[in-house]
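Only a single protein chain was left out; the remaining protein chains are all shown in position.
The letters A, B, C, D, E, F and G name the chains in turn, as written, and every chain counts its residues from 1.
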Amino acid sequence: MKQLMKGNEAIAEAAVRGGCRAFFGYPITPQNEIPEYMSFRMSEVGGVFLQAESEIAAINMVYGAAGSGARAMTSSSSPGISLKQEGISYICGADLPCVIVNMVRGGPGLGGILPAQSDYFQAVKGGGHGDYHMLVYGPSTVQEAVNIMYDAFDKADKYRLPVMLLGDGMLGQIMEAVELPEMKDVNSFPKKKWATDGSGIGADRRVINSLFIDPDSLEKQNHSLFSKYELLKRNETQYEEYMTEDAEYILVAYGTVARVCRSAVDILRERGIKAGLFRPVTLFPYPTNRLYQIADKEELKYFLSVELSMGQMVEDLKLAVNGKKKVKFFGKVGGNVMSPEEIVDNLVSKIEEN
Amino acid sequence: MKQLMKGNEAIAEAAVRGGCRAFFGYPITPQNEIPEYMSFRMSEVGGVFLQAESEIAAINMVYGAAGSGARAMTSSSSPGISLKQEGISYICGADLPCVIVNMVRGGPGLGGILPAQSDYFQAVKGGGHGDYHMLVYGPSTVQEAVNIMYDAFDKADKYRLPVMLLGDGMLGQIMEAVELPEMKDVNSFPKKKWATDGSGIGADRRVINSLFIDPDSLEKQNHSLFSKYELLKRNETQYEEYMTEDAEYILVAYGTVARVCRSAVDILRERGIKAGLFRPVTLFPYPTNRLYQIADKEELKYFLSVELSMGQMVEDLKLAVNGKKKVKFFGKVGGNVMSPEEIVDNLVSKIEEN
Amino acid sequence: MARIIIDPEVCKGCGICVSVCPIKILKISNIVTNKAGYFVAEVVEDKCIGCCSCAIMCPDSAISVLKQ
Amino acid sequence: MARIIIDPEVCKGCGICVSVCPIKILKISNIVTNKAGYFVAEVVEDKCIGCCSCAIMCPDSAISVLKQ
Amino acid sequence: MEQKIIIAGFGGQGVLSLGQLIAYASIEEHKEVTWLPCYGPEMRGGTSNCSIVISDKIIASPIVDWADCVIVMNRPSLEKFSPKVKAGGILIINSSLIPDSYEKANLCVIKIKANEFAEETGSVKNANLVLLGAYVGKSGIFSLETISTVINEKFSGKPKLIPGIKEAFRIGYEIGQKY
Amino acid sequence: MEQKIIIAGFGGQGVLSLGQLIAYASIEEHKEVTWLPCYGPEMRGGTSNCSIVISDKIIASPIVDWADCVIVMNRPSLEKFSPKVKAGGILIINSSLIPDSYEKANLCVIKIKANEFAEETGSVKNANLVLLGAYVGKSGIFSLETISTVINEKFSGKPKLIPGIKEAFRIGYEIGQKY
Amino acid sequence: MEILYKKSRMLTDTPLSYCPGCTHGIVHKLLAETLEEIGAEGNVIGIAPVGCSVFAYKFFNCDMQQVAHGRAPACATGIKRCNPDKIVFAYQGDGDIASIGIAEIIHAAARGENITVIFINNAIYGMTGGQMAPTTLVGQKTTTTPYGRVVGINGNPIRLCEMIATLDGPCFVSRVSVSDPVNVRKAKKAIKKGFENQINKKGFSLIEVLSTCPTNWHMNPVQSLDYVKNEMTKIFPLGVFKDCQEGN
Partner (left out) sequence: MEILYKKSRMLTDTPLSYCPGCTHGIVHKLLAETLEEIGAEGNVIGIAPVGCSVFAYKFFNCDMQQVAHGRAPACATGIKRCNPDKIVFAYQGDGDIASIGIAEIIHAAARGENITVIFINNAIYGMTGGQMAPTTLVGQKTTTTPYGRVVGINGNPIRLCEMIATLDGPCFVSRVSVSDPVNVRKAKKAIKKGFENQINKKGFSLIEVLSTCPTNWHMNPVQSLDYVKNEMTKIFPLGVFKDCQEGN
């Protein structure tokens, strides 16, 4: 049965149903409904909710909890996520699974609190130090966010890495109708033999660690991380295409902006302009191969990356297209979200420029 | 007169001579000689040295000091720089000038302490939240680091943004002969009218701020930041070419690795292989235009990005080349630095592959 | 004799002044709203003793106190 | 009668045991080094009273104490 | 079919819950709907607003630049949001708190003393229901059955309030129908 | 001309300063030089080492994979670094602390009781100077004048020590020359 | 005609962004009046935190910096060290100072930084909509303690003054309230002392002000003042916890 739910609450509930039993967070707009929801929901399901003293404490609580085998998560928004960068790097270095939500707000600095996509680089390139990546999703609707969150812990556990859900205030604050999945049975999850559950002694003891003082062993760890990322590329890449088959112009957008782009495509098609939408669902791994294929289509004139940033995803798009087609950019920042009409106008003016 | 100096100490001395009068830092290997040097040197020149309680405190002390008009700096290494990401984003958002040194060590997590270049993304794409950049240098030798540091505060003040010097433990720990420039006259620096020196009242009061709650004003601030970055691209892009004129293979490398590549080029040339070296000195702005030009050369077969990372700068190189030539990659991580011979072998084997 | 002046555009109608006035000569209007939409504080009786309690407690500095 | 056993490969020659032994029967060798290159602690007289002070204070757990 | 609505007023006046009732009614009638509150530090000072989009199709942006209907419950909201009504749209004003006269060509302006009517139904808190009634009465967007179902469901925890709530809605509805 | 040297021993034995003297001498003779210490937690436990590269040309990597000369001042260093000497290279051992015999084909192994000799010059701290002497004596890389200048300069703050230091160097030098 | 009370010159004309009856406004006035009285005009740098008082940079008629959440004491340190003759103050909420920023305040205090810190304790996160603060009372309901603060789960309230007073660094540590005119006058005295210490280079002063949050306490402003008086002061007793001028 579909029910009307606020994005943040639906995401929190999906996490619970997906097996999350430990939440550590610190308030920040526009994601406060996630900790607030967890503050009672966790006690209902026998999990742990803790409002940490800071984002740094929260991510390190996640580190401890995840290292000891729990399905643990944290959520925050841009400045708070910046503070977690060291912790995220440690979690990646120590091969720990967890889920992180970033309801992005305008930056840099204290910036604003309205929707933005300007933490893309941070999320997909690694805002922390060292070579690492997370599995990053950019859902478009509350329902998609719910579906992704529901399986996020499974994926995190499978690959032993953080899964990040990159949303924005609009996704978090909006109410939409969603269908919630069933509660997963926490006893059905595979046992984590590597986790420090306290029972280890002698040869069986487990160590969670990201220190590799010998360069050869650190090199090995780096390569082992990157072989996971190869697996991600093969198994987890997700995207959606809308009217791309015969498109002369392909809008590329993720998250809430992709919704606006979809309407823009409808308007453009009505006006007889062959536009399409390519929507990456995973931002890391980025759907590079598919975009590279699409770039070969003869009728395709160019791509237009539409973002709530000064042009961040456009780089991954360019890397995918590798010069085969032009890649243009239309961005808005600061919290203003473009309307479908603005996108239409932007595309049309770019067509006329040519 | 040339003198033998440790990289970290030479960098610190160059900062002092370049006008630095406030240093805030927290110990971390391999950059401890910078704060240690500053701990006595600042008191000699009447400046401020403070060992902060953490990297976060240090960057926010820099924020305060810089906001009040001082030439302020901090230095750290990878995990510490991750902790500074929120602060860096604030400094950028508030248009403050300062200098930040990152003597990169292997990551992710606690990683190792040996030379690495795996914080490239963090430095040039912005590890903190929001759309921003710093002016980032990747010096190759102690002398170059000294020269860059000497003018870093001038550039920071001119554009009102952080200048980052991206080094590694090798650059910091090595002793080499350097020529130190003269002490700049701190009274000669242009007055900062925007700085909160305490004298403001009424219409004249100054505010240092990165909060722009109204989306239009945040958008304006974002665009104003990016127009500075356009200026940087025009005025500050720096690179060095070595034997690139007739090169069939161009190694691209920065920092200490570029030194090794230079020897590799010599060996390759001796063996009759037409190799060259392109060395970006500024990593942001990246020397995109020049690389795009070079990519047109007919004799050029491909680029080889050589890095102490799993392949970070290679993305900027590919974006510059935009598919006109192949871009290959050779990386080492974990603290092991490749020898010239390894680079030669790698290139030769790639030539043979083709 | 003392007198207070309440700036109606600054007042947010919080009622604190009303509660602290020792001689209870203030009230919140149930008619007059300001531009911000608040029902504002008003003086109902001309008996002010100039104790400044209302002014000291007004969070928005809406009140000035004069001695005549 | 008591006796101590010092593991020479574990000992770092710090001298703490020497300093705390109440009857002063320990010394750091100036001849014998272990694999790590440390001059190690030795028992010079067979008068141990088994007080365990040396063992308790040895940071590297190099000393065991036996009662015979 | 696409309807865009903005509701604004002081916090505590039931602005957000009025919007949510509209959203629930839309779901009940199997329409797509999005409800988006304003959030953040503008809250300080106590004003509050939300935007609702109702449609037959998947909804793109939930942000409302131009509204088919704006409901305002205090004067600052009138100033801020009345310019957002589309030509031919509806502007509903709680004239209990905004006694000023307001006219605009090409708009259907409904002024309604919601507080007074609400008090008649037992609680001034029902003022938002009076306004909802006016909107539904004028626009005819939902069936009365739908509204009744939604009210029964959403206030099932406080059954004693339901008659007053329904009465408040009815009063507004009848006024709305007259415009 | 390119010379690569590794020096290793306990902290406190003057390993790093011995390396630095070599670097200063190189500068004095207008050569390019890099001096790179090992750094980091390996310090715990007290061992220490540094690498020096001397060249006529700009120096690429300051990291020494294969050394022309290795100087070791304690046994763990012998084990760790002796395999790094190039064929035909020099291995200098402080046999005061490493009495073991050590032979290797294709290497010039210089064993020298540096501590004892140093004590003769007034302080066991001069042991590193004895070893420096042996290296310079064997390799002939620096003129005696250069060494003298560097010593005068670097120890100008402690003039009383200079005679002993020079004497230590001389002893080592003469031994080195004999190999 | 004599003016017995009027708005301080050290406040700008910008209307305060606080909710009706929020005592942040009272503390702003005290600060402004004190700065005026000590003749600090044109010689002050203030620091606005992240919290409801994030916009404080608009309200004080002096140079201002807005800094990251919790880091005001670090920012103040940076400013003061480079401008030792200027008056530097930081204004922080309980979340800002006692939760995310507790490291910075303790270390500024331990260093005895010559600054004045005003700490608004309203037992809640006002700005973000009423979550638990480190100073939330046991049993108090907030949006993240829906069943009321429970010691075994949410921990105990932190009494910052008492903790900081154990350090050698600070000169003056005091807790005051603005629940009524008498306490407001006392609060002003404490604030004034904090600034006088700074002028006299005595070092660090911390003045904690028990304050209200009618909006997130779900009380009207007048009830809120009573809550401060009757409930908060039980857990957070008013008083001077350290005063270097009294030789303790």
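Just so it is clear, contacts are C-beta pairs under 8 Å (C-beta built on N, C-alpha and C of every residue); 3 or more make two chains touch, one makes a residue touch a chain.
What you see is a predicted model, and the numbers here were worked out from it, not measured in a lab.
Contact with the chain that does not appear here is found for just one residue of A:Arg17, A:Arg206, A:Lys326 or A:Lys350, A:Arg206.
The residue touching the chain not shown here, chosen from A:Met5, A:Ala22 or A:Met38, is A:Ala22. Listed residues B:Val16, B:Ile88 or B:Leu110: the one in touch with the omitted chain is B:Leu110. For chain G, the list of residues touching the undisplayed chain reads 99-103, 106-107, 110-112, 134, 151-152, 154-159, 162-163, 166-169. If you put the missing chain back, the residues of chain A touching it would be 21-22, 24, 48, 50, 52-54, 56-58, 60-70, 72, 86-87, 90, 94, 196-202, 205-211.
As for the chain not pictured, it touches chain D at residues 2, 10, 12-16, 18-20, 38, 50-53, 55-61, 63-68.
Heads up, the rule we're going with is that only the chains that are shown with their structure count from here on.
The fewest steps needed to get from chain A to chain E, moving only between touching chains, is 1.
For chain pairs C-E and B-G, the one joined by more C-beta pairs in contact is B-G. With each centre defined as the average position of its C-alpha atoms, the distance from chain B to chain D rounds to 53 Å.
Put simply, the C-alpha centre of chain F and that of chain G have 61 angstrom between them.
In chain F, the residues that reach two or more other chains under the touch definition are 40-41. For chain G, residues touching at least two other chains, in rising order: 18-20, 54-55, 66, 68, 127, 129.
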